[in-house]
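Note that one protein chain of the assembly has been removed; the remaining protein chains are unaltered in position.
Every chain is named by a letter (A and B) in the order it is written, and numbering of its residues begins at 1.
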Amino acid sequence: MSVAPAPPTPEATPALRRFADNLRHSPQRFRDAVVRSGAPRSDRSRSTFVFSSLFLHLHSVRVHRWSLRWSATMGLGVITAAAFFLTLVTGILLMFYYKPYPDVAYLSMKDIHFVVPTGRFIRNIHRWAANIMVVGVFLHMARVFFTGGYRPPREFNWIIGMGLLAVTLGLSFTGYLLPWDQLAYWAITIGANIAQSPRELTDALHLTQYFDPGGLTKLLLLGSETVGEEALIRFYLLHVMILPLVLTGLLGVHMWRVRKDGGIVRPADADQRLQPLEPSTYPVFTETPQKTYHLAAVVRGRTPAVGNGPENTVPAMPHLFYAEAGAFMLTILICVVLALLKDAPLKELANPAVPENPAKAPWYFLGLQELVSFSAFMGGIGIPTIVLLGLGLIPFLERETAGTGEWFGGPGGVRTVLRSTAFGLGTVLAVEAFVIRFGWIRQWWPHVPQLVITAINPGTVLTLLYALFSVALVKKYDSTRAGAVALFTCFLCGYVVLTIIGVHFRGPNWEFFWSPSQWPVH
Amino acid sequence: MNARANKHLLLWSSLATLVALGWAAYRENALQEWRVVQRDYKRHLPAANAAEFKVQLRQIVVPNLHAADRCVSCHVGMAPGETGVAGNALFAHHPNVFHDPGEFGCTVCHGGQGRATERAAAHGDVPNWPQPMIPRHYAAAGCGGCHTHLEVPRLAALEHGKNLVERNDCLACHKLDGRGGTTRPGGAGGMEGPDLSRVGAAGFDRDWYPHHLARRDTSRVRAWRTSFAEIAPEDRDAIEALLVSRVGAAGLVEAKAVFHSRGCRGCHKVGGVGGDDGPDLTRIGEMDPGQRNFTHVEGAHTVANWLAEHFRKPAVVVAGSAMPEFGLTEKDIDALVFYMLSLRRSNLPEAYWPKDRVRAERFGAREFSADGATLFGTFCAACHGSNGEGMRYPGMVAFPAIGNPDFLGIASDAFLKATITHGRRPRRMPAWGESEGGLRPAEIDFVVAYVRSLGGGASPLDDGKPARWVAGDARIGAALYAASCSACHGKNGEGGEGTALANPTLLRNATDTYLVETIRRGRRGSSMLGFGTGSVTRRALAQSEIEAIVAHIRSWEAHP
Partner (left out) sequence: MTANAPASSKRSRLDPEAMPRRDFLGIAAIWSATATLLFATLGIARLPRAAVLPSPSKKFRVTLPDALAPGVAFVPPGRSVAILRDAAGIFAISTICTHLGCIVKQAEDGFHCPCHGSRFGPDGQVVRGPAPKPLSWLAVTHTGGNTFVIDEGKVVAPGTKVAV
C-alpha cells in the first residue's frame, strides 16, 4: 500500500529550493504587495483598488454620472491641480541650478536660459503652468459660485478654496522676485510697499509711532527696508518651502472635503434629468444593494446614495480617472505648447537706482495696481480685504436651496448674471473713463487730506455702487442668492476690466495709452 | 457621461504632448545654433583634428572677472586649445593680442552677453540686454573698460610726432602701429629696433637719444653709421609725446586726441575732469540702446549710430540739447564715436586694475598732456575756436575771439589768468580754477602762455598805471554810453550782441587801461569798433569821454 505523498509542506522542501521558488515569485509577490486588490476588473476589485491607494482614495469609489458631464465642472479643479503639479515638478528641477543671491540669481537664470539642458523649456513650463494655475483658480471659483457649490454642506470647502486662491497668488508673487531682473525687482518693491500701506491710514490718524502694522508687514516680508538679499532669501523660502507646503496641505483637505461633502454639487433632480444608461455601458447595481453608502461611510447631510439610490453612479475606476487623466494631460499639453511658443520674460539685471517705467506687478495684480494708483491702502489692502471677507461670508449669508447645482441657478437665472455683468462692466468703465478724462480729487484740490482720498476713491466708489446694486437685486427678487450673484458678477467684471486696463492701457508714469506702441520712449 | 470622449481627450492630448515634447527634444539636441555652427566647424577641420573635435558647449570662465563667456561655443577657433580655421571669419583663431582671451575671457573687452549661446543674444542686439557688443570697427574701444589712457595730446601734436618719426626714418628699424621695421641692419633674422607700438605702457629709456648716438658712433654696421641723424630737442620732445601715447591702442588714442582738440571737456566731464554744462561722459559708452530715443535718428538703432547722428545734429536727436552743431567732418565724428564707446568702466577687482587706471583714479594723473596747446584744445577750443578765433553757433551769443591780437595787445597775463581762474559767470565761461573738475594753477599758466602765443606774440601794453586810475564823470559817461554802446552791450550793460559789461568778475579783473584801450582801439575782426577814431557816420570820442564811459561802467561794480 502506498500512501500518496503528502503535499510537501514548506518545511519539507529543502531551503535552497524554497529560496529559488521565492526568488522566482518575487516579482509577482512584489506586485501583489503593491496592488493588493489585483487587476481592477470587477466592481469590487475596482473599489478596493481605489480605496487601498493613498492617492486614489481621495476619490469616492463611485461617482455620480452628473459629475462626469463636462459641463458640470469643465475640469477646472483638475486643471488647476495639474498646473500645480507641473509647477511643483518643474520648480524642483529649477532648484538644481537657481542660486538665491542678488545678481548671482540673475546669472543663474541666464544659465538656465542658455546652457542648462532643457532648462529654458522647463522654466517656460514653470511660468506658464503658474499662470494657468492662477487663471484656473479664478475660473474654478467662478464655476463653484455660479453652480451654487458653496452652499451647505460645502461652506467650509469654499473657505478652504479661498485659502488656496490666496496661497496661489502668494506663490506667484514670491516667484516673481526670484529672477532678480528689473521686472522682478520693481514689481516686488511695489508689492512690499503695498504691504506697508496701512501706514497711509495710521499716518493720517497719527498712530504710526504707536501702532504700525504696515511697517511690520513690510519688514517681515523684506527683512530690510528695501528689496535686497534678505528679501530674496525670504521670498525664496516662501516660494519653495512654506507656501508649497501650505498649498499641498490645503489642497489635500480641499479634495478630501469634496468627497466627504458628497462629491461635486448637482441638482436635486439630477437623476431624473440624466439620459438612461446606454445598454453597452457596464451595468450598475442591477441587484438590490446589499448596503448603502450612508452605512459605509458616516457622512453628515446628503450622501450620494440617500434618497437617490446608486443607480446613476459609476465606478470611479476607470470612468473618473479617464476624465481626470484627460484633463491632466490636456493641461500638460497646453503648458508644453505655450512653453514652446513663448519664452518666459527675463529683463535687465535688477538696478535699484533705475526704476522700470512702467513698473508693473504680475498681471493678476494689475487690477489692484490700478486701484493702488489712487490709494495704496484702499487698493492694496482695504478693498481686497473687503472682497475676501465678502466671499468668505457668502455661504453663511446666502442659504437658499433653489438652483443648487445649476449653472447660474437662482432667481432670474442667466438674466440676473447678464444684468449684473452689464452693470458691473458699465460702472467700472464709466468710473475709469471719468478718472482717465478728469482725474481724481488730488488733481482738483491738491491739498485735500489723504484720509479723504483713502475713503473716497474709484475703488471705494465702485465697491459702494456694486453693493447698492446687489441690495437692489435682493429686494427685487426677494432673494439673497440674487444679491450674491450680482455682487460676485460685478466684482468679477470689475477685476477683469481693471486688470485689462492695467495690463494694456497703462504706460509710463501709469498714464493712459490706447496701445503700448504709443508709449514715449524713455 | 462622456466615457468615450474622456478616453479620446486622454489619447489625443497625450499624443499631442508627446509630439510637442519630441519637437522640443529635437530642437534642443539638433537645431541649437551653436550645434549647427560647431558641426560646420568640424567639417572645416583637417580629418585628424575633426575626429578629436567634440560638439559641445564651450566657455571661458574667469572667476575674478565674473566672466563665463560662451562666445567660443560658436567662435570655436578662439577657444583655448583650438587651432581655428585660418581665413574663416567665424572660425579663425583670435588675432595675437596682449591679453590672451583664454585668460581674460571675451566680454571684458568686446562687451555683449557672454552667457548667451545664441548669436543675437550674445552680441547683445536684443531687448533687455543693456550692453551690446562693441562693433568690430571700434573694437579697441573695449580697452576703455579697464584702461585710462594718460597724457594723450591733441591731434595736431600726434600728427606732428608721426611726421617726425617718418622724417627721421625711425621706421627703418622700428615697428610702430603695425608699420615699419623692414630694414634689418643686424643682418638677416629679424628687426633690429624693438616694436614701439606699446612703448607707452611698457615704458622706455628716457636716454634713448644719447644711446642711439653712441651706438651710431661705435657700431661697425654701416646702416647704423649712416641712418641715424641728429634730432633737434623740440622734435625729440614731440617724438617722446607720441611714444608716451603708444599703448597698443593706436586708433583709440587718436580718437581721444580728437576729443582733446575739440574742446569737449569745456562742457563735459570725463573721469571727474571737465565742465558741468553738458552731461558727464565717464560711462557714456555703456549706454543702453534700449533706453535711447531713436525717433529722430536715421539708420540703425545702435549706440554708434545714435552717437554719430547726435554729433551731426545734437538738438534734433536730443530735444532741447544745448550742444551746438559743430559741423564736424565725418572723420572726426567717427573718431569721437570711437572714443565715446570707449568710455566705460567694468567693475574689476582692484587687483586687476591696470597701472594707468590706478594712476588716473588714485593719483590724479591727467588723461591729457599738460602742454598749453593740448589744454586749450581740451577745454577751450569748442567755444573759443581751435586758434582762438571765437565760435559763433546758431542761437547762441558769439564766443569771444581770444586770439584776437587787439585783445591780446591790451589784456595782461594777470587778466587772462584771473578770467580763466574765476570764469565769467553768469556767462558760460566757467571758473576753471575754482571748480571741482577744473584746471590746476600750473595748467592755467600753460593755457595763458598758449593763448598769448595765439596773438602772434603781441605783448600787452604796460603803461605802468594802477588797475584803477580813471576819474571821469560817470554822468557824462552814462549819456555817451546810451548813445554809443547800449545798442550792443545793453542799456544796463547786460550784454546782447556785445559782451555783458555789468559782469562782476569782468569788472573785478579788468583794469581801467584795459577798458579804456578796448574802447579806443576797438577790436578788429569783431563788431567792436575803435571809438578813438571817427568814421563817416560818427565822430571820434575824446580820451576824456572814453574815461567817462569807463567811469560809468565802473559804477555797475558797486550796484550790479
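Methods note: contacts are C-beta pairs under 8 Å (C-beta built on N, C-alpha and C of every residue); 3 or more make two chains touch, one makes a residue touch a chain.
Note that the coordinates shown come from a computational prediction; the quantities given were computed from them, not determined experimentally.
The chain not shown here is touched by just one of B:Leu21, B:Val126 or B:Ala431, and that residue is B:Leu21.
Although one chain is not drawn, the whole complex shows that of A:Thr13, A:Ser42, A:Thr248 or A:Thr401 it is A:Ser42 that touches it.
Interface note: of A:Val61, A:Leu76, A:Ala105 or A:Ile122, the residue touching the hidden chain in the full complex is A:Ile122.
When the omitted chain is restored, the residue from B:Gln56, B:Thr218 or B:Thr537 that touches it is B:Gln56.
Residues 41-44, 89, 93, 96, 115-119, 122, 280, 282-288, 290, 318, 322, 325-326, 329, 332 are the ones on chain A that touch the missing chain. Mapped onto chain B, the footprint of the missing chain covers residues 4, 7-8, 10-11, 14-15, 17-18, 21-22, 24-25, 56-63, 68, 70, 80-81, 100, 102-103.
Throughout what follows, only the chains that are shown with their structure count from here on.
If each chain is reduced to the centroid of its CA atoms, chain A and chain B end up 59 Å from each other.
Against chain B, the residues of chain A that register as touching in their complex are 65, 68-70, 107, 110-111, 114-115, 117-118, 121, 181, 281, 314, 319, 322-323, 325-327, 329-330, 332-333, 336-337, 339-340, 345-348, 521-522. By the touch criterion stated above, chain B contacts chain A in their complex at residues 1-3, 5-7, 9-10, 13-14, 16-17, 20-21, 23-24, 27-28, 57, 59, 66, 68, 70, 113, 115-118, 121, 128-130, 288, 291-295.
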